[in-house]
Each structure stands twice: as C-alpha cells, then as structure tokens.
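Before we start, here is the structure in question, set down as structure tokens.
Right, chain A next:
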Amino acid sequence: MSKSAILSSSIAKKYWMAFTGLFLSLFLVGHLLGNLQLIFITGEEGKRAFNEYAFFMTHNPLIKVMSYLTYLSVLFHAIDGIFLAIQNKKARPIPYAYNNPGANSKLPARQMAVLGSVILIFIVIHMSNFWWKMKFSSEPMPLHSVMVKDPQSNQSQTLYLTHTDNFFPTSAFETTPMAEAQMEIKNETDFYNKQVNIKMGEGYKDLHSLVMTFFGQTKPGFPTNKYALFAVIGYVLAMAVMSMHLMHGFSSAFQSLGLNHKKYNKAIKTFGTAFALLIPLGFAIIPIIIYLNK
Partner candidate 1 sequence: MKLTLKIWRQKGPNDKGQMVTYPVDNISGDMSFLEMLDVLNEQLIETGDSPIAFDHDCREGICGSCSLYINGEAHGPDRAVTTCQLHMRKFHDGETIYIEPWRAKAFPVIKDLVVDRSAFDRIMAAGGFISVNTSGNTIDANTIPIPKQDADAAFEAATCIGCGACVATCKNSSAMLFVSAKVSQLSLLPQGKVEAKERVLNMVNRMDEEGFGNCTNTGACEVECPKEISLENIARMNREYFKAALSAE
Partner candidate 2 sequence: MSVLDSKIPVGPIDKKWSDHKNHIRLVNPANKRNIDIIVVGTGLAGGAASASLAELGYNVKAFCFQDSPRRAHSIAAQGGINAAKNYQGDGDSIFRLFYDTIKGGDYRSREANVHRLAEVSVNIIDQCVAQGVPFAREYGGLLDNRSFGGAQVSRTFYAKGQTGQQLLLGAYSAMSRQIGKGKIKMYSRHEMQNLVIVDGKARGIIARNIVTGKLERFSAHAVVIASGGYGNVFFLSTNAMGSNVTAAWRIHRKGAFFANPCYTQIHPTCIPVSGEHQSKLTLMSESLRNDGRIWVPKNLEDAEAIRKGTMKATDLKEEDRDYYLERRYPAFGNLVPRDVASRAAKERCDAGFGVNATGEAVYLDFATSIERYGREKAMTSNLANASQETILELGREVVKAKYGNLFQMYYKIVDDNPYDMPMMIYPAVHYTMGGVWVDYNLMTTIPGCYATGEANFSDHGANRLGASALMQGLADGYFVLPYTIADYLADDIRTGTISTELPEFSAAENEIQERNSSLLSIQGAKTVDHFHRRLGKVMWDKVGMSRDEEGLKWAIAEIQKIRAEFYSNVRIPGIADEFNPELDKANRVADFLELGELMAIDALNRTESCGGHFREESQTPDGEAKRNDSDFAYVAAWEYSGNVSEPTLHKEELVFENIKLVERNYK
C-alpha cells in the first residue's frame, strides 16, 4: 500500500510535480544570478567573470550533482506532467458542449500542460544553442582570449587566459610561413608545449562571447547571428510563458505539498506572484540589453 502510495497514487504524482517544480524554481534563481553577470559586469571583467563562472559550473562536483538532479527534475516534471495530462483527459471522455471555465479558474492554471510543453521545447532549443555547443559540439569552441595593446609599441596582441592567470599569446598557436607553432590546444582547452608535450596551462571556453553573438553582438572568433532579433524575441516570449507557468505553479506546489495555512497563504501567493514575474523578467531583460548594446 504505502509503496504505491508514495509512487503512483494521484496524490503522490502531485508531490512529485511539486517537489521537482520547486527544485527547478530554485535552479532558476541560481541560473538567473549567473546570467545577470552578463549585463551587470561589463567589459573584459564581465567576460572573464562569466567564463570563469561557466567553468566552475561545469567542473565543481557538487554543482555537477545538482545539474544531474536538475536534468532529472526536468525529465520527471515533464514525464509526470504528461502522464497527469493523459490521465486527466481520460477522466472526462465526453466534453461539455458548452463550457465556461473562465468563470471559475484562471487560464494559466488550466493550461499548465500546454505552457509546460512550450517551456520544454524552449529548453531543448536553449540547450542546443549553448549547452550543446559548449559541451558536445564537434566544432571546437573558441577559448577565452584578451586583446591587449602595448602602449609603447601601440601594437595589439591577443592572449589566451589560463586558470593560473597566465597568458599565452594566440600567435604561439599559429603556424606561420616563418615558423611552426610552438604550442597547441589539446582536449579543447589544454595548452601544450608542442616540443616537449607538456601541459602549460588550461584555457576557458568563451561562453560569454557565444551568448553575446547569439543575441546580436559581434565578437572575434564567432560568426555573427543574422537572426539575433528573432532569438531575442523568442527568448522573451519563452520567458512570458515561463512566467505564466510559474504564476500558477509556484503557489500550487505549496498547496500540493499540503503547505497551506490561513496565516501564510497570502504570503505564499504574493511571493509566488512576485517570483513568477521577477524571475522571468530578470531572464528576459538580459538578451534585450545585449541586443541593444550591439
């Protein structure tokens, strides 16, 4: 009894939706805080901070665990949601000829499955745009580089940044008609001395520039995105959908978990509404600002 009670009963399904939903809300906060570096820290400093952050996020073991939990949550939230939607559809085989649901409930609450599906599609596109390119794409991801100008010679030079705060001129990696390259990049980010085959340092993948170019800016080493405006609009729309999903989902999760109390209901509702408005808004302004600053 208690086994099925905690796994497959109707109420258990609600718990799982609530748990995963709230966990994903938490994820959104973390994700947003990271993303905000894109607009709040400008210039090279911003680029460096963001790329270091991206490295940290992909290499810290604790974050790794969290990220797998996030993937699982997305999957579970989606699959459980689909199951619920199918089961609920089956519970009313003959629909009403005339229905007026607007009289007793709000649209987002009724359309969670549709909103959720849109978000799922967005997530797939979103991940293929960034996460996939960063982690799995066969094309090598450009590394974080800095352009410095020698004030005396007034000559500029591009340098790769390493984890140990060393810099390697990119020219060292280039084979010119005059000389063969002294260094080479292995395993996407490792700088090797070609002659002695010793790892001299490790660079950062330049996710920052990837994002910037995706939303319309021009960056060396990256192709310009001709469809940046559509990317921005698409992203903002997705956030609007996210907002609606959260508008119902956030306080709904508390209700599902039974965390409902006359004294706190209003607070949960208010917080939920604020959360549903502010978090997606925070996400949405980032590409807009990037686009406007191109």
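FYI, a residue touches a chain if its C-beta (ideal position, glycine included) is under 8 Å from a C-beta of that chain, and two chains touch if they have at least 3 such contacts; residues count from 1.
Basis for inclusion: all candidates are chains of the complex that A comes from, given by their letters.
Quick caveat: nothing in here was measured; it's all calculated off a predicted structure.
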Selected partner (touches chain A in the complex), from 1 or 2: 1
Complex contacts: residues of chain A adjacent to candidate 1: 1-2, 5-6, 9-15, 84, 87-88, 90-101, 103-106, 109-110, 112, 248, 252, 254-260, 262, 265
